[in-house]
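Only one protein chain is missing from this complex, and each of the others stays in its spot.
Labels run A and B following the written order; every chain starts at residue 1.
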C-alpha cells in the first residue's frame, strides 16, 4: 500500500467523521447519518470522476472507501460523545485529508489532460465538494463559501501542483510539496484564526 | 408491457404527484410545479445512470417517464385539492414505486458489475434521490435523512436482492421478493408509525 493511498484512507475517515457528526447534530436517524458521512467523504472524488467522464467513480471501483466511510459513520452514530474528546485530532486528520484529496484530484485531472483552470478546479472540488454537499443536505449555506481559509488552502496547493507539473521535478516530490502546502496553510489558519477578505457591503 | 414496467410507471406517477404537491404547497408557479414533480419522479434513476456511466439517462431514452411525470404534475397543479382525498391511496402507490425503483436500480447496478455496496447504494439511490432533490429544491432538510422507515426499507430490499442475486434463484423471483420486502416494510412502517433510532444528543 503506497503512502499516498494510506493518507487517502485517513482523509476519507476524517471526512466521514465530520459528515456523520453533522448528521448527529441535526438529529438525523441512523441511515441519515450513514448517508451524510459517506457523501462527505466520497462526494468530492465522485463529482470529479463524473466531470472527467471516468465511470464508475473511484469509490465504486474500490469499495474500500465506502466501507471505511460507513464504518466510521456507524462508530460516530453510536459513540459520538467520545468524538468530542477528539475534536482537535480530527481537525489535523481533516487537514491531512484535505491535502491528500487536492493532490489526488489535481493529479488525476492532469492525467486526463485538463487545462490549467480545469486541473485546479478538480483539485479543489475533490477536497471540498463532499463538504458542500453535506451542508446543502443539512440545509445550510456551505461553510467553505462563507469563511475560513479552507478552500483557499486547496487553491494554493492545486495551483502549485499544476505549475510544478510542467517542470522536471519528480511527480512524487511535486505531490508532496503541494500536499504539504495545503496541510500547512490549513493548520496555520486554524491556529491563527485566519480568514479571507470579504467584500464590504454597506448594510 | 412487462409487469415490472407497469409497476415502474405507477411508481413514477406516484412520485411525480408527491413532488408536484410539494411545489403547490411551497407556492411555486406552474413551471416550478412541473420541474419539482418531474425531478422527484426521475431524479433517482437519472443520478444512478450518471454514476453507472449510462448515457443518456433512462428517461431521455424512453420519454414515457417524462410524459407521465409532466402529465401528473399538470393534473396536480390544476386539481390539487382533489388529491387530498387520495392521500392514503397515494401512500400505497408511493410504496409500490419505492419497491419497484429499488429492484430496478439494484438490478441495473448488478448488470453493470458494481460491487456489493455499489449495488445496494444504487438501489436505494434510485428510489430516494428524487425525493432528496425535491427537498433540497424546496429548501428543506431531506425528509428521508430525518425520519420514517423509508430509505431503511429500501436498504433491506436492496441488500436482499444483492444477496439473492448470487444464488440459483430465478431473477424474477429474486426481484419480486426484494420488491415485496420494501413495500411490506414501508406499509408496516406507515401503519405502526415506525422510526429508526436516533443518536442521543445531550441538549
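In this text, contacts are C-beta pairs under 8 Å (C-beta built on N, C-alpha and C of every residue); 3 or more make two chains touch, one makes a residue touch a chain.
These numbers were taken from a predicted model, which means no experiment stands behind them.
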Option from A:18, A:121 or A:174 whose C-beta touches the chain left out: A:121
Where the unshown chain meets chain A, residue by residue: 50-53, 112, 114-118, 121, 132, 136, 139-142, 144-147, 151-152, 155, 195-199, 201-202
Residues from chain B at the interface with the omitted partner, ascending: 23-33, 35-36, 46, 50, 53, 55-57, 60, 63, 66-67, 70, 77-78, 80-81, 136-139
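FYI, only the chains that are shown with their structure count from here on.
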Between chain A and its twin chain B, rotation from the CA superposition, multiple of 5 degrees: 120
Centre-to-centre distance between chain B and chain A (centres being mean Cα positions), rounded to whole Å: 30
